[in-house]
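The following block contains the structure, expressed as structure tokens.
Yeah, one chain of the complex is gone here, protein chain that is, but the others are all in their spots.
First chain written, first letter: the chains are A, B and C, and each begins at residue 1.
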Amino acid sequence: MTMRYWLPSKILAMFFALATIAFGADKPKPRARDLGIPFSGTPGKFNAITDVRGVEVGHTTLISDGGKVLPGVPTVRTGVTAVLPNGKHCDTPIFAGWSSLNGNGEMTGTTWIEEGGFLEGPVMITNTLSVGTVRDAVIKWGLRQIHGPGPKKFGEDWGGLPVVAETDDSDLNDIRGFHVKEKNVFRALDSAASGFVAEGNVGGGTGMICYDFKGGIGTASRTIQDPGPYTIGVLVQANQGERKHLMIAGVPVGREMPEKLTNKGGKGSIIIIVATDAPLLPHQLKRLARRAASGLARTGTISHDGSGEIFLSFSVANGGAYQAQGHAGVLMVTNDKMNPLFEATVEAVEEAIINALIAAETMTGINGRTVAAIPHHELREILKKYNRLQEGGVKH
Amino acid sequence: MTMRYWLPSKILAMFFALATIAFGADKPKPRARDLGIPFSGTPGKFNAITDVRGVEVGHTTLISDGGKVLPGVPTVRTGVTAVLPNGKHCDTPIFAGWSSLNGNGEMTGTTWIEEGGFLEGPVMITNTLSVGTVRDAVIKWGLRQIHGPGPKKFGEDWGGLPVVAETDDSDLNDIRGFHVKEKNVFRALDSAASGFVAEGNVGGGTGMICYDFKGGIGTASRTIQDPGPYTIGVLVQANQGERKHLMIAGVPVGREMPEKLTNKGGKGSIIIIVATDAPLLPHQLKRLARRAASGLARTGTISHDGSGEIFLSFSVANGGAYQAQGHAGVLMVTNDKMNPLFEATVEAVEEAIINALIAAETMTGINGRTVAAIPHHELREILKKYNRLQEGGVKH
Amino acid sequence: MTMRYWLPSKILAMFFALATIAFGADKPKPRARDLGIPFSGTPGKFNAITDVRGVEVGHTTLISDGGKVLPGVPTVRTGVTAVLPNGKHCDTPIFAGWSSLNGNGEMTGTTWIEEGGFLEGPVMITNTLSVGTVRDAVIKWGLRQIHGPGPKKFGEDWGGLPVVAETDDSDLNDIRGFHVKEKNVFRALDSAASGFVAEGNVGGGTGMICYDFKGGIGTASRTIQDPGPYTIGVLVQANQGERKHLMIAGVPVGREMPEKLTNKGGKGSIIIIVATDAPLLPHQLKRLARRAASGLARTGTISHDGSGEIFLSFSVANGGAYQAQGHAGVLMVTNDKMNPLFEATVEAVEEAIINALIAAETMTGINGRTVAAIPHHELREILKKYNRLQEGGVKH
Partner (left out) sequence: MTMRYWLPSKILAMFFALATIAFGADKPKPRARDLGIPFSGTPGKFNAITDVRGVEVGHTTLISDGGKVLPGVPTVRTGVTAVLPNGKHCDTPIFAGWSSLNGNGEMTGTTWIEEGGFLEGPVMITNTLSVGTVRDAVIKWGLRQIHGPGPKKFGEDWGGLPVVAETDDSDLNDIRGFHVKEKNVFRALDSAASGFVAEGNVGGGTGMICYDFKGGIGTASRTIQDPGPYTIGVLVQANQGERKHLMIAGVPVGREMPEKLTNKGGKGSIIIIVATDAPLLPHQLKRLARRAASGLARTGTISHDGSGEIFLSFSVANGGAYQAQGHAGVLMVTNDKMNPLFEATVEAVEEAIINALIAAETMTGINGRTVAAIPHHELREILKKYNRLQEGGVKH
């Protein structure tokens, strides 16, 4: 597979850099609650999945032409996002669970999570056709990370069954060009950091479309005190929904903005990652993952046939359970204390999706197709019409 | 188990009759859309599960004391509801699927539905502790219904694995009195009819509580044309939710009506039955059942730990598949036509739950506890405040 | 439902007593390994599920006519078996998991076990049509057992979602007579004991047929040292299989004993209960339950369409997890130590099934049908022919 059209790579690298500035990590942008969209619950410091201790997020955003469709240059609008439950320490598997609302998508590694109860490395999200490349790359990266003579030959196991999920960006991206490369995956992993998480047209979410508006990556978090103090953090790659169903804060926004700019017909998908520091067992994490469906439903979608709505949750507590010698003592929240965790999950999922919509910016992609961002001013007017605008916004 | 305290039974029978009049089938009552609550989609003639051809519903409502708590008389606020997919013809199993959002409840028969793909008789809903009695009774009733020497000894199979579901009415009902009797079950089955379906404090829903308001039975339907014409009909026994989460038409009604009249803390459950005449295979019906979660989420609940949220769907099409000789030719909607069915399911589930709330009436039950119905006038004022009141209502 | 034909009840009570003597708990009978059938692994003291500390088993065996088919007396060949994980202390839920190989059967309570991870009371096994009666009765019994003001109002929850499983004894029993009564259920529960467990035509297994031989209850156990010392105990109600598939110790016994004495055609079912004192989490117990399929397969069955092959496992360790205040510290075996537990489960399931066959005695039942026990001498000859007879037998 020659890649001549990528040359000259230095110019493209410059484009990448520009793209990173334009879409990426550094510019302060309003988030959903800054616009006055009301949400319930108390977010963490960054209102992001990284509010869960140890969780890091890295994006590689691939926009080959600086956002313009250029002759002779493939229209790359894609990327990869890495969620690292334990930062770079991949040798600490943690409890996890998963659930699917409509399984028209891929998340590798779920069969082992279901069986063994552990997530053994980073969670990667990319476009549909790059799952293979990302799987190869994350294994190589993981093998590289394994240091030291642990009591268990953990490195042997590690790379085997990584979690790589996808949504389909083919409406904006030259998906069949397989533009995500090994080095891009390494970069997402190596650049992962705690704290602020870029949203919108970044990483795996770069070319995604949500409710026929520009979508992408979104994140949010909630803190709870009883049980606790604990944090629930959510990250979504939002590519789902039809305009007419879009509901924000209960307001039928989609019906108020009826212009249909894409022809996706609800074909896209959404990947939802729920992280927590609450000590939950695998079957309890599956319960949390199932609550992602309730948060998603609050944004209005009916979960289309073509949508891969796959949810993963993990807990950074009980970090030593996997590598213990024969027996492990672990902590669990009792079932009768699960409700605050469920509530926080539903709320954070809802807000993360709306954050993806708010952060995403209008993009022109393959075949000159343009997908508009949701207009912030018009959205505020609609919320006001339904008496749901929280004047002044809510600082996160 | 002697039942002396039931005497004098004739007086109680009179109470039952009065109760039936008061709470039952005959009085025209406003439904959700009569009050101006907006819903999407086109309901069928009765806006009820019975809009699906062949489906019949019967209730037995057990209120021992006419609604007053009397000394020496057990406080009975319970009953049983029968949903007959093929009327009284129990010898025609049909395709079915099921799903659970939070499985803190019972629905017998699901293991065989999952395996074999068929629902083999009526669907019964009652209180938690009466599942056994109802299971026995529906088997006896089913065996009685089997006539004729069909090509397959169907009667042998029939009674074995019936579907009986439950929610817990112990906040209003003397549930430990086991007041549902075999004859009550027979009555629900024998009185089942198509057409109008009584809602609120009837049948299995008699003593139920929903979002800390009085709940119970609710129903709704949608018709679709492509694929179609087909009908989706839903019946719920609604006993779930906490006041603060209640959302009607996207409006945070629960937060606007903060008075907490019960101490359930989200412990209750909801059973959702989805019927259709669209020809769907078992795995497609499971997909429909999963969409009940999305409709439920639109009413605001986070699906509490204590809630049994169990969903069953069936299709009355392909009626001959079970009894065919060796091979059966069956019809299926192709996957790419499923979206209208998903949308109709989500919409009808949402409306059925709200219908249950609107139809239910204030009830005083065991230990003198009173659970108030949702106040219709106040609800309309709140909807108006949020510009969501559809003036004049929508006729169904 | 009048029961006049049961009179004179005292005579029948005598029959019961005789039946108990004839088929029941007291007579020493050879077990599979006494006959020289070879098995792997090390059984516990009683080679029974009761080798797991705290586990008790009780049977009520209902044989109305002393084993003879009498005019005017219903041919009752049924019963109920109770497995109590914690003896009579029903207020200590324990971790559990379940699995189904072919789900043409009922095991109530599984939806909550799957969701919540806990088994909250006894496990009951009976005939297909008595599940309702047994469910009612075990709830009443459980409510009676709850004493004292624990930190959590556990009694409130208890009775709600019991586990009641079944297999179909209609080939020998007047199943439509619903002969299992509340008092019979209480008796099975109240008489439960640790130590020796009666096998064959007892309890729920009274009228069962296995590989076209007389079947019923069987039990076995294994002890392991690493991890450990732990015990795996198994109890089966064996009603499954076709003669031609029967394999004992790998020998095609069914083909060597081709006489077909029943016309079941593989319609029966098997319920398998796996108990352990190894500290396993719910998702690990599900793994154990799945291994029951492997043990079952070693006896040759193909798991027929009509068979309800449903498996439940529980761990008596971590007894305080349910009732802990907010958080519970629990112990788990690490995944890499699971193999000895898997092996012990497969072995004990295989032996329990063969024990059921060996213990069962020839029975004449409804319509005068007789089902023969597997002939011990002939079986030994066949094993010898295949060089698999362990001369002298192996003492358990």
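Following the convention adopted for this analysis, a contact is a pair of C-beta atoms (placed from the backbone, for glycine too) under 8 Å apart; a residue touches a chain by one contact, two chains touch by 3 or more.
All figures in this text were calculated on a predicted structure; none of them were measured in a lab.
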item	value
Touch with the omitted chain, as defined above, among C:47, C:102 or C:223	C:102
Candidates B:69, B:143 or B:330 - the one touching the absent chain	B:330
Contacting the left-out chain in the complete assembly, out of A:116, A:233 or A:340	A:116
Contact residue for the chain not shown (choose from A:34, A:136 or A:361)	A:136
Sole residue of C:175, C:338, C:352 or C:373 that reaches the chain not shown, by the stated touch rule	C:338
Footprint left on subunit A by the chain that the document does not show	1, 100, 102-112, 114-116, 128-129, 131-137, 139-140, 143, 156, 159-161, 164, 168, 170, 176, 178, 305, 308, 310
Hidden partner chain, residues of subunit B it touches	114-118, 152, 226-227, 279, 281-284, 287, 321-322, 324-337
Footprint left on subunit C by the chain that the document does not show	101-102, 245, 247, 249-252, 265-266, 287, 290-291, 293-298, 301-306, 335-336, 338-339, 342-343, 346, 385-388
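Rule of thumb we're sticking to: only the chains that are shown with their structure count from here on.
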item	value
Core chain by centroid distance, with centroids computed from Cα atoms only	B
Copies subunit A and subunit C touch via same or different residues, half shared test	same
Rounded Å distance, subunit A centre to subunit C centre (Cα mean)	47
Touching two or more other chains - residue numbers and ranges from subunit A	287, 335-336
